[in-house]
Structures are given as C-alpha cells and as structure tokens.
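One protein chain is absent from this view; the other protein chains keep their places.
And now, subunit A:
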Amino acid sequence: MADIAFLLLIFFLVSTTMDVDTGIYKKLPPIPEDQTNDEEIKVKKRNVLAILVNRNDELLVNGELLDISQLREKTKEFILNPNNSEDLPEKHVKTVPYFGDVMVSKGLVSLQNDRGTSYEMYIRVQDELAIAARELKDEKAMSKWGKVYSELDKEQQDAVKKYVPMAISEAEPKNVGGKR
C-alpha cells in the first residue's frame, strides 16, 4: 500500500509546477468594420495625454521628456485636473449613480510605441497607468464609502468607474499591411 502511494507521490512531486499565472489583463479593440473609413475621431489637444516611447525606452509625454517614475503622478493630474487648468482636459457634467451630478474628465490617454521598444518598458508603462487608475478609483471610493475600490460591490464599482474614466487608446501600428 505504502509503496504504491510512494510511487504516486514521487510522480506528482516530479510533474508538479506550482506557478500561478498572473499578468496585466487587457482587452484589445476589435478591428474596425470597414477599413476604408480612416477618418480619425477628432479630439481636442488638451484632452489627450500622448505617451510616446522610443526605441531607447525613453518616454515623451505631451512633448516633455519624462522619467517612468513621474508618469503616475502626471497621469493622475491629467485625469483629475484639480485646478481646472486650460492645458488639462475639459470636464463635463454627468450623472453618476451614488455620486449625483459630478464633473467627469474628458481625458484620453494615447499610447504609442516604437517597434524597437522593449517589452519590459511597455509593461512598465502599462503598469504605471493601471496603478494610476487604481489609485484614482481608490481615492473616490475612500471619500465616499471609506473603503478601497476592490472592496466595493459591483454597482458601486461601476459608479466609481464612470466617475474617473480611464480610457487608454493604443495607436494602430503605422506599418501594418506591408511586409514584415
């Protein structure tokens, strides 16, 4: 009996891998239905946070060379626009459940990278943006319910999401369709 159990035990010991898959979850935008319609949606310049990453993994945010560590604060400031500054996104009144009529930012984060950018840098930028979004949500959730975002129920989470929208648009790669 014990022999068989030992055998099985050794088999499972050898074949086991205990890694849990973790990662950054993203939803890709579907391919637009008609390819001919290439008109880009016009967005005011002040409403866009343009993040460019070049092949040397350097970051250009709205024409300004930034270090990756500054990106989080920059993004939060961009979305919140605390002083209603002229260069930062407009806001419009929106009715959000639980919060009532609030000023919601029209900001949009646009991310574009070079083909030579390293994957690590890309993930770090994505990560910083995700952290910025989470911190904004946590702030709102904290002031309203005294809890962090992840502890709220589904409806409350949806409301917070509407209050601090975080739209990240990744630019279509320019050289698609040609030879690789």
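Throughout what follows, a contact is a pair of C-beta atoms (placed from the backbone, for glycine too) under 8 Å apart; a residue touches a chain by one contact, two chains touch by 3 or more; residues count from 1.
Just so it is clear, contacts and distances are computed from a predicted model.
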Undepicted complex member, UniProt protein name, chosen from "Ethanolamine ammonia-lyase small subunit", "Menaquinol:cytochrome c reductase iron-sulfur subunit", "Proteasome subunit beta" or "Biopolymer transporter ExbD": "Biopolymer transporter ExbD"
Which of A:G23, A:G100 or A:G146 contacts the chain that the document leaves out: A:G23
Positions on subunit A where the hidden chain makes contact: 1-2, 5-6, 8-9, 12-13, 15-31, 113-120, 122-124, 126-127, 130-131, 134, 173, 176, 180
